[in-house]
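Every protein chain except one is present and positioned as in the full complex.
What follows is chain A.
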Amino acid sequence: MFNSSDIKKNFPIFDHYPDLVFADNASTTQKPSNVIDAISDYYKTSNANVHRAVYDLGVKSDEIYHNTRLKLCQFYNKEEAIFTGGTTDGINKLARAISTILENDSNIVVSEMEHHSNLLPWQALHNELRVARMTDTGDLDLAHLASLIDDQTRVVSLVHISNTLGSINDLSKVANLLAGRNCIFIVDAAQSCLLHRDSISKINADAFVFGAHKMFGPSGLGVLLAKQKFLDQLPSFDLGGGMVTEVEEQHAEFRKDISRFEAGTPPLAQVAGMHATLTYLEGLDLGQCITHTHSLAIKLRESLSEIGVQCLGNPKDLSGIVSATFGEIHPHDAASFLNSKNIAVRAGHHCTQLIMKKYDIHASVRFSFSIYNDLSDVEKIVDAVKSMKKYFG
């Protein structure tokens, strides 16, 4: 039986702040004890550089690094896992590498729901950028997306779960749409990597990018899951140590395996933390977790609606994210007020200015729930919003 109170005990931040309602999980998540301990233990018991070490400590560190990569592939049922600096870093690396294999007349398709990190790297290329619309409910407009794809479409890069609206896009349908085409399909899984393992494992895409910090893991580490065949087409992202077979004065021969995508010393302790993150997630019923966070978001939407608060969109398939505006009360004033009630939320455009423009607003307040939130958090938020309306009224 799912019990958020038991889960909350795994996250030491709540020992320090027992009254904290942390509803900013779309920005970053809190960390369970086993992840914090794994990072600390790594430095205490395993710290040595990976690759080429023959001494015991180096081999131990190498095993942790290698095993985490394997565990990621198994967890998400993907062929390869490359460590990056985060979601943004992963997409930037992909965009730069892909730009070298695009023809001048190739076009790229994204949507207006994208986080800027899945928009700006593609804008920076010199290819035509096509932007699929979303519906008023905040769902990806699949018909419009389909109308944008033609024989020159070489890249489709889409968000799985909107970090602003919480909508879960049915990307399996997009994968079907692209089947048989000479088109790279990339998924921004920043908001889905935590709970939507099953969905990610089923989507037939070339690459998935996400950051560990959004899934109870350490900051500074990202993951790029990819098909081997896709990676074979790409040049190395960066150049440096650990990726060559032979180096001459004027040229070098590169290794064929994925080490050619990870130049230099990787974030070792973070990778050790990532291993613990996956272990933690393996102990959860992720289906129940999805249901729980969804039910909190639905409850919040309903409760806010009852007191006249407008939530953005009304997605068909909703995750644990809800954005709202409060009429004359500016989102930053709202966030400051909620902070005075120990409620942590984010205010702004959430790096999704296209969504703000779609709804003709400048900013919103975003509530994003995780598995340690519960119904009492929703009630506290709704009570605080009622008080806020009086305060600023």
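Here, a residue touches a chain if its C-beta (ideal position, glycine included) is under 8 Å from a C-beta of that chain, and two chains touch if they have at least 3 such contacts; residues count from 1.
One rule holds in what follows: contacts and distances are computed from a predicted model.
Participant: Absent chain per UniProt: "Anti-sigma factor antagonist", "(2Fe-2S)-binding protein", "Iron-sulfur cluster scaffold-like protein" or "Spermidine/putrescine transport system permease protein"?
Facilitator: For the chain not displayed, UniProt's protein name is "Iron-sulfur cluster scaffold-like protein".
Participant: Using the definition of touch stated at the top, determine which of A:Leu171, A:Ala324 or A:Ala363 touches the missing chain.
Facilitator: If we include the chain that is not displayed, A:Ala363 is the one touching it.
Participant: Which one touches the absent chain: A:Ile64, A:Leu158 or A:Ala347?
Facilitator: A:Ala347
Participant: Can you work out which residue in A:Phe185, A:Phe261, A:Phe337 or A:Phe367 touches the chain that's missing from view?
Facilitator: A:Phe337
Participant: Can you list, in ascending order, the chain A residues touching the missing chain?
Facilitator: For chain A, the residues touching the absent chain are 330-333, 336-337, 340, 347-349, 356, 362-363, 391-392.
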